[in-house]
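A single protein chain has been omitted; all remaining protein chains appear in their positions.
Chains: A and B, in written order; residue numbering restarts at 1 for each.
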Amino acid sequence: MGSKYPRSLRFHLPLWAFLLQVASILLFCFFISYDTLQMDQKFMVTYQVFQDLTLMAALGFGFLSSSLRRHSWSGVAFNFFMLALGVQGSILLDYFLGKTIQQNEPFDLFSIRKATMSTVPMLISAVAVLGKANLVQLAVMVLLEAAAFGAVKVVDKQVFTMDDHTIMMHGHVFGAYFGLLVAWCLSRSLPREMDEKAQTEKLQMATGSSLFGMLGTLFLWIFWPSFNSALVESQFINDKKRAVFNTYYALAVSAVTATSMSALSHPQGKINMVHVHNAVLAGGVAVGAPCFLITSPWIAMVLGLTAGLISIVGAKCLPVCLNHMLQIRNPRGIHYTFGLPGLLGAVTYILLIPISYNYPRLMVNNYMIKDWGALSFALAMGMVSGLLTGCLLKVKMWRAPHVAKYFDDQAFWEFPHLAVGF
Amino acid sequence: MGSKYPRSLRFHLPLWAFLLQVASILLFCFFISYDTLQMDQKFMVTYQVFQDLTLMAALGFGFLSSSLRRHSWSGVAFNFFMLALGVQGSILLDYFLGKTIQQNEPFDLFSIRKATMSTVPMLISAVAVLGKANLVQLAVMVLLEAAAFGAVKVVDKQVFTMDDHTIMMHGHVFGAYFGLLVAWCLSRSLPREMDEKAQTEKLQMATGSSLFGMLGTLFLWIFWPSFNSALVESQFINDKKRAVFNTYYALAVSAVTATSMSALSHPQGKINMVHVHNAVLAGGVAVGAPCFLITSPWIAMVLGLTAGLISIVGAKCLPVCLNHMLQIRNPRGIHYTFGLPGLLGAVTYILLIPISYNYPRLMVNNYMIKDWGALSFALAMGMVSGLLTGCLLKVKMWRAPHVAKYFDDQAFWEFPHLAVGF
Partner (left out) sequence: MGSKYPRSLRFHLPLWAFLLQVASILLFCFFISYDTLQMDQKFMVTYQVFQDLTLMAALGFGFLSSSLRRHSWSGVAFNFFMLALGVQGSILLDYFLGKTIQQNEPFDLFSIRKATMSTVPMLISAVAVLGKANLVQLAVMVLLEAAAFGAVKVVDKQVFTMDDHTIMMHGHVFGAYFGLLVAWCLSRSLPREMDEKAQTEKLQMATGSSLFGMLGTLFLWIFWPSFNSALVESQFINDKKRAVFNTYYALAVSAVTATSMSALSHPQGKINMVHVHNAVLAGGVAVGAPCFLITSPWIAMVLGLTAGLISIVGAKCLPVCLNHMLQIRNPRGIHYTFGLPGLLGAVTYILLIPISYNYPRLMVNNYMIKDWGALSFALAMGMVSGLLTGCLLKVKMWRAPHVAKYFDDQAFWEFPHLAVGF
C-alpha cells in the first residue's frame, strides 16, 4: 500500500535530513579538529569501550523493538538513522556548550563516547513512540529532544555541578518520561478503535521476529556493564572495576527475577516474552547511577531484584490503573525498563553518597540538595518538554489533510513496487 | 494450547526460582565482598575476555539450538535464565569449595570468568535435553549437574592436582555425557510414536530459524579462541598466544572438513545444515585441553581435521548402530561436538606432556597416571550422575498424573492469550 502523505511532505523530509547533514559537515569544517598533539598509548583499550557502546546503540536498541512484526524493519532502520545523525549533532552541541561555559575539553575518543551516550535518551524515546508516529513526527521529536537534553546537560553541569556519569544516567529517566508523554499525547489523538487494533496486532508476532527482539535484548544485556562504566573516570581504577561488577550482578539478578516473576504472575504459569524483553534490563538501569559507589555485590543484587520486581509488577498492575484514570497506555514497556528503574537508581545514588566516604564530598547536606535538584530537574524537564513536543506533534501540519488517522509507517520503508535495475 | 501442569507445579517452579535468587543474594551479603585493595592496571583488557565469554554463553549457546522451530524461543530464554542463575551459583560454590580446601583466592574478574566457564557444561547438557524435558525437569537437572560438576572440580584439584584450564576442558566431556545419559533415560520413557513425531518435526525448519542457528554457531566459532585461552595463566604470555593461534587453526580446519565431508557423505552431494552446525565447533573442543602445549600449527590442524571427521562420520554411522543396540538417540549432536572431540583433546593433552618440556612436569609417569585418572573420573562422574539424574527425572512426581506423555515446553514460553495492558 502506498504512502498517503502529500507530495510536498514526502519530498521535504528527506531533503531536510540531507540539508541537516550538509550543515553538520560545514559546522565540523569550521569548528571541530583533531588534537594532533595528544599521544594516547591506551588508545586501543578505550576504543574497545567505544565500540561496545556503538554496538549497543546500533544493534541493541535497534532490535529491541523488532518483535512487532509491522514495525520491525522501520524500527531498526530509523534507530540507525537517528544514531548516525544524533552522534554528529551531540558532538557539535557539546562543543558549543563547552564554549559557552568556558570549559575547553580536548576533542578525542571521549567526546564521541559521550556523544554516543547522549543519543541514548532519544533512542529510548523513539522506542516508546514507534508505531504511533510517522517518520516526520519522529524527526521533529528527535530534534526537540536533543535540544531539551542539551539544556538539561548544561544546567546539571553549571548549576548543580554534576559529573558526566550522573548526567548520562539521568538521561534514562529523561528519555523515558519524554517518550511516554509524547506517546500519551499522540495516542489521545488516535481514535479508540484504531488504538485497539494496534493492541491486537501486538499479539501477532512471528517466532523469527521475537528471536530478533531477544537478540537485541541480549546485546544490551551483555554490553550494559560497558555502558555504565564508560564515563567513570579512569584515575580511580577501582571505581571502574566496581561499576562493571555491580552492573553485572544487578543484571544477572534482574534477569532471574523477571523470568520467574513473569511466570508467577501469569494465571497459567507461562512466561510473557515481552515482559522478559523489558524487565531483563531494569537491573542494569537501576544500578547505573550508583554503580561506582557500591562496595558489596549484594547491594547491587538487591537493586537488581527490586528493579526486576518493579518492572514486572508495574507491567501487570499499573496499566490497569493508568488505563482507567489517565488513559496512558504504556508503550513498549519503557516506563518499567528505563523510567522507574532509573528513578530507583538515582534515589539510591543520593542515599549512598553520605555512606561512601571514598567520594570527595564533605558537605553532605549541601550536595544532597544539589543531587535532588538535578534529578527533579531532569524528570520535570523530560515531562514538560515531552508534553510540549507531544502537543506540537498533534498539530495537523505534520499529517496530510485527508489521511487515514492510524497510519503505517512501514509503507515508508517498504520495498518499492518496481525495483529499478538492481 | 494451554499448559497441562497441575496448578501447584506451575506455581511452585517460578516461586522456587525466585526463592533461590533471594537465597543467593543473602549468601552474597554474608560471604562475598570486593577486594578493594587490589589495583589492576590491565583491568580493561581482562574485561574484554570476560565479555567474550558472556557473549558466547548468552548468544552462542542460546541460538545454537534455535534451529528447531518449536523450541527456538524456549531454547534461547532458558539458556539465558540458566546462565544468569548459574554464574551466581558457581561463584558461591567456588567460594565455599575454596574455603573447605583452605585456598583463599581473591575475589575478582577471574572469579566471574571461572564461574561463567563452569556454567558451560550445564548449557551443553541443556542443549541435549531440550525438547525432551519440561522446564521443571530442566531446573532440577541443572541443580544436580552443578553439584556433580562441583564435586569433579574439588576432586580434580585436591586429588589429581589439575589446573583450572584442564578442569574446565574436562567440563565439555562431563557436560556432554551427562546430557546424553539424561536424554537417553528420558527418551526411553517416551512412547515410540511420540519420539518419531519428534524426529519428523526436526525436518520442519524455517529458513529464518536455521539462520539463527548459524548465527549462534558463528558466534561460538568466533569467540572460541577467547574461551580456550581464558584460563591459561598470563605469566606465560606465549602460552596464551599459542592457545589462541592453535584454537583458531583447529577451528578453521574443522569447519572446512565438516562442510566438505557433509557433502561427501550425502548421496546427492548436498550439505546437511545440522551436521555443519555441530561439526564446525568440534575442532575448537578437541584442541581445548592441549591448546597451550602445541608448538606447531599443523598439530592443531590435524586435531581439527580429526575432530571434523569424527563429528561427521559419527553423525552418519554411529546413530545406526546405537539406535539398534542401545536405543540411544543422539540429541542435537552434542556427542560429536563436545563428547568425542573433548575426549580426543584430553587424550592428546596427556600424550603431549612428555614431549613438551616447557611445562614443569618432571616425573612424567606419575603425572600421566594422574591425568588419566582425572579424565576417567570426569567421564565416569558425568555418566553416573547423568544416569542417576535421568532416572530421577523419569519419576512421575515431575509430571502431572494424567498428562500427555510428550509435551511441548514451548507452551510455557508462549505468548499469553490475553496481553494485559501492554
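Operating definition for what follows: contacts are C-beta pairs under 8 Å (C-beta built on N, C-alpha and C of every residue); 3 or more make two chains touch, one makes a residue touch a chain.
Here the structure is a predicted model, which means the values were calculated and not measured.
J.: Of the residues listed, B:L27, B:V154 or B:I222, which one is in contact with the missing chain?
T.: Only one listed residue reaches the unshown chain, and that is B:I222.
J.: Among A:L59, A:L264, A:V287 or A:A378, which residue is in contact with the omitted chain in the full complex?
T.: A:L59
J.: Looking at B:I112, B:L305 or B:L343, which makes contact with the chain not pictured?
T.: Looking across B:I112, B:L305 or B:L343, the contact with the absent chain belongs to B:L305.
J.: On chain B, where is the contact patch with the chain that was removed from view?
T.: 45-46, 48-49, 52, 199, 202-203, 205-208, 210-211, 214-215, 218-219, 221-223, 225-226, 237-238, 240-242, 244-245, 248-249, 251-253, 255-257, 259-264, 266, 268-276, 280, 295-298, 301-302, 305, 315-316, 318-320, 323, 329-330, 333
J.: Using the document's contact rule, name the residues of chain A that touch the chain not shown here.
T.: 2-3, 5, 10-11, 13-15, 17-18, 20-22, 24-26, 28-29, 32-34, 36, 39-41, 43-45, 47-48, 51, 54-55, 58-59, 62-63, 66, 69, 72-73, 76-77, 80-81, 84-85, 87-88, 109, 112, 206, 208-209, 212, 215, 411-416, 419-422
Heads up, the rule we're going with is that only the chains that are shown with their structure count from here on.
J.: Measure off the straight-line distance from the CA centroid of chain A to the CA centroid of chain B, and report it in whole Å.
T.: Centres of chain A and chain B (C-alpha means) sit 35 Å apart.
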